[in-house]
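Not every chain is included here, but those present sit where they belong.
Chains: A, B, C and D, in written order; residue numbering restarts at 1 for each.
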Amino acid sequence: MDDQADATNSSNAAVAEDTDRLLRGQARLAEITGRSGQEVMAALGDVAPDFARYIFEFGYGDIYSRPGLDLRARMLATVAGLVCLGHAARELRVHIGSALNVGATREEVVEVIMQMALYAGFPAALDALMIAKEVFADRGLAAKAD
Amino acid sequence: MDDQADATNSSNAAVAEDTDRLLRGQARLAEITGRSGQEVMAALGDVAPDFARYIFEFGYGDIYSRPGLDLRARMLATVAGLVCLGHAARELRVHIGSALNVGATREEVVEVIMQMALYAGFPAALDALMIAKEVFADRGLAAKAD
Amino acid sequence: MDDQADATNSSNAAVAEDTDRLLRGQARLAEITGRSGQEVMAALGDVAPDFARYIFEFGYGDIYSRPGLDLRARMLATVAGLVCLGHAARELRVHIGSALNVGATREEVVEVIMQMALYAGFPAALDALMIAKEVFADRGLAAKAD
Amino acid sequence: MDDQADATNSSNAAVAEDTDRLLRGQARLAEITGRSGQEVMAALGDVAPDFARYIFEFGYGDIYSRPGLDLRARMLATVAGLVCLGHAARELRVHIGSALNVGATREEVVEVIMQMALYAGFPAALDALMIAKEVFADRGLAAKAD
């Protein structure tokens, strides 16, 4: 192959891989959160479209596409992490939903949040339970009878 | 039963339940962290013995004795939460060990920590990986060949 | 006493002690925050009733029932801690009220919040002052004339 | 000069310097944030007037009156810091505006916020971008065409 063809291929390659990670990430985003790439882009597109792209490519195309840990454990870990950040109400709402989407039960989500009271304190856990309560209500998930 | 007997029983009851939660908690602590209650008491006993008691009773006797979520998912969630706190190096070292103790693999621990870079940033995840590296080395756990 | 009686007593004891800490905690909660256990249970009861129980038993039955520090200093310390967390608006509102309930003055609450600007920065202190302003207004507490 | 005159001068001096830092700070506040000292005092005056004074004197009269770094770099650094705090939505809104006021472009503000995803995680950066979007819209700032 001559040099010109090389350069063309390399440029094509970059576009192809960008497209690969982007599409893989958008598919994974939809699978986990139930939200389409368009929704994320609608929120970010006129202020920071590249940030939406990083969420797709790095967040979901790289990290959440990794093997080595099942999605249910991944999303319960994410819920735990977000409770401990303390300030991540928006993300917590999304990913309590994600945990349910990938097979965690309502009870398991509540267990993880309550457990974080040990590490992040009661206020962070209490705020998270209030968010969980709303997510459960939106989905019509009743508490199991004790 | 007369009143005096009632009072005696009630007092005995309080002692009995205290003992129940305490012993259950110490057993759970040992199962999860591999540390005995004596070790924790040795660290805290001359400054805040009641704090050691709360760790046993509330931390392990109440929270970590709950059904509803398997221990492996619990400890991976704890690792995630501690990474996001940012400042919990001491606890992170203990509970990376706990996660391994209850059946999580080295690879799963690393996955959870790397995933938290999305939520807590790269420095918190990087610090946690350095701690994980030391815990793995202490246990002679080699990385799996790629 | 024979073994069967022992087992019965031990089971009764556990119930008795649970009831002791629970009732003591609910009474302490009401004394400090002015909120009844029912209110807390109303918020949490259909999502995490056990979390309400831990608030009663551990939060108020254990910690806030300890001797060794007067309630006024305890609640001013809690206000200070919540300002430094940064994210605990809900709890801050409750416990600015608690501090007033147990004898701290409006002026003392403001002093503690302003002092935290040194440690948590001005934005956290400013947000807390805005919450304090609302709590004072709800109670019809006027600033003292300078 | 006799002793009495000395004492009078010293007292006058204190008042004069207070006035100097206060006025310098209020002027700097207006230059940077576009808000007058009266606005800040209106918010704080009936709860903590001295806190408003510290904002003027220490925040703007001391810190933001320092030479050694241009205001554009100062305000971009402040935006970065506030993103990393995670909880400072109110201040972030003010100081994204401040950054624009002192000559930073919309694009530069977005760059700084996106960069903080590396250090504070995606949720903190995403929340900040949503605030930036509102500030830009309030000012009628369109994104530059790509």
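Here is the rule we go by: a contact is a pair of C-beta atoms (placed from the backbone, for glycine too) under 8 Å apart; a residue touches a chain by one contact, two chains touch by 3 or more.
Values in this document were obtained by computation on a predicted structure and should not be read as measured data.
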Key: Overall copies of the shared sequence [whole complex; 4 in view]   = 6
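Here is the rule we go by: only the chains that are shown with their structure count from here on.
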Ask   = Quick one: which of B-C, A-B or A-C reuses the C-D interface, over half of the residue-numbered contact pairs in common?
value = A-C
Request  = Sort out for me whether A-D or B-D is joined by the greater number of C-beta contact pairs.
outcome  = A-D
Ask   = Same or different for subunit A and subunit C, where same means more than half of the interface numbers show up on both copies?
value = different
Query = Cα centroid separation between subunit A and subunit D, in whole Å?
reply = 34
Task = Would you mind pulling out the distance in Å between where the CA atoms of subunit B average out and where those of subunit D do?
result = 42
Key: Where subunit D touches two or more other chains at once, by residue number   = 86-87, 117, 121-123
Remark   = Interface with subunit A, subunit D side, in the complex: residues 86-87, 110, 113-114, 117, 121-127, 129-130, 132-133, 136, 143, 146
Note = Residue set of subunit C touching subunit A in the complex reads 43-44, 46-51, 54-55, 59, 82, 85-88, 90-91
Inquiry  = Which stretch or stretches of subunit C touch subunit B in the complex?
reply    = 9-10, 12-18, 20, 50, 54, 58, 62, 66
